[in-house]
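Pasting a structure here, questions to come.
Only one protein chain is missing; all other protein chains are in place.
Up next, chain A:
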Amino acid sequence: MIDLRLLSRTTIYMEDVKPQLLKVTIDGIEVEVEPGTTILQAARKIGPEVAPPAMCYYQPLKASGGKCRACLVRVAAGSAKDPRPMPKLVASCLTAVQDGMIVENTTNPQVIDARNGIVEFLLLNHPLDCPVCDQAGECDLQNFAFDHGKVTTRYEEERRTFEKQDIGPYIQLHMTRCILCYRCVFTADQITNKRVHGVLGRGDASEIGTYIEKAIDNDFSGNVIDVCPVGALTDKTYRFKNRVWFSKPVDAHRDCPTCSGNVTLWYRGEDVIRVTARKNEWNEVTEFICNTCRFEKKKTSDWTIEGPTKISRSSVISANKYRADTVKPAFGQRLAAAEYKAIHDERDTSQLGIQQLAPERFAKVLPSALDPEP
């Protein structure tokens, strides 16, 4: 965990400074952003330590957001002109920043309490079948629940369940896992030429469906799998084949007549077991890809390999795949190294087969930690 008190002394200025930039303070850290930026985007500029979680907001999709309420924050001061606090918690993904706005995210107990409530609500009807879910390891809900969830549930009633549905030859819909973020609806609206699925029903009986089980048949339909924050929409060519942490993502491209052809290939051993669009550090697709690239090009010879995908060190996907010295130390590591103290343990671990880390090796792993730079 990062100590926010240390972060709060830092002021981050964005590169292209223009005179009309707005100054906003999030959790004590000041950042300057362009007018029209939302609180969430401003917080993301500062870094993942202060960025509110987003289960429904998806930057590449217009009109997304506002539904999951996971990103609620408190605005302690509306703007420099009108420093009154906002009466309610606001959805940071939709609220535009004002000059002089002060936002409380992880520093406000009311926000944390509301967020804990949201996790509880989202998990009420979630099957928690993570052990057999393809999304496990790259699931937004799993991460959100890890950060804000409780160990037990207070819900005793029967959970809402649905039959699995095949929507087309490539996609399976497992509605029971859905958290109704509407991302797949926006995706179909905005990047395919016709949307044939949507939300049916209302309240906790609403479901994603195609009405009379119609197939989603479209060159770009596979993208709904990538945008799904949970395991509700899964790739039928990949289902139950693998756990994400056993596969190794590699960036590759091909000359595709339909899409950009920039993808991530997921290797297990020598085999490409899955193709997905490339995602940024916020788990958002940067370029949507077509179904041919996604479902039909599963040979290495189809692709020009660019190199290993950059994966956050904290992600389970990176486990055991990268040598530590090839990864640029992140802020957290620098912090950890700064506070590093040799453990004076009287137990002798040499007999247990645990490799002792030599000081010079440590220096190689974390070069900047021992550098005199600030």
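The working rule: contacts are C-beta pairs under 8 Å (C-beta built on N, C-alpha and C of every residue); 3 or more make two chains touch, one makes a residue touch a chain; residues count from 1.
Criterion: contacts and distances are computed from a predicted model.
Colleague: The complex has one chain missing from view, so what does its UniProt entry call it, picking from "Ectoine/hydroxyectoine ABC transporter ATP-binding protein EhuA", "NADH-quinone oxidoreductase subunit F", "Integral membrane protein" or "Tol-Pal system protein TolB"?
Modeller: Its record in UniProt gives the absent chain the protein name "NADH-quinone oxidoreductase subunit F".
Colleague: Touching the absent chain in the whole complex: find that residue among A:114, A:136, A:215 or A:256.
Modeller: Missing-chain contact among the listed residues: A:114.
Colleague: Of the residues listed, A:22, A:54 or A:68, which one is in contact with the missing chain?
Modeller: Here the residue in touch with the unshown chain is A:68.
Colleague: Given the full complex, what residues of chain A touch the hidden partner chain?
Modeller: With respect to the unshown chain, the touching residues of chain A are 65-70, 72, 88-89, 91, 94, 113-114, 117-118, 120-122, 124-125, 154-155, 157, 179-180, 182, 198-199, 201-206.
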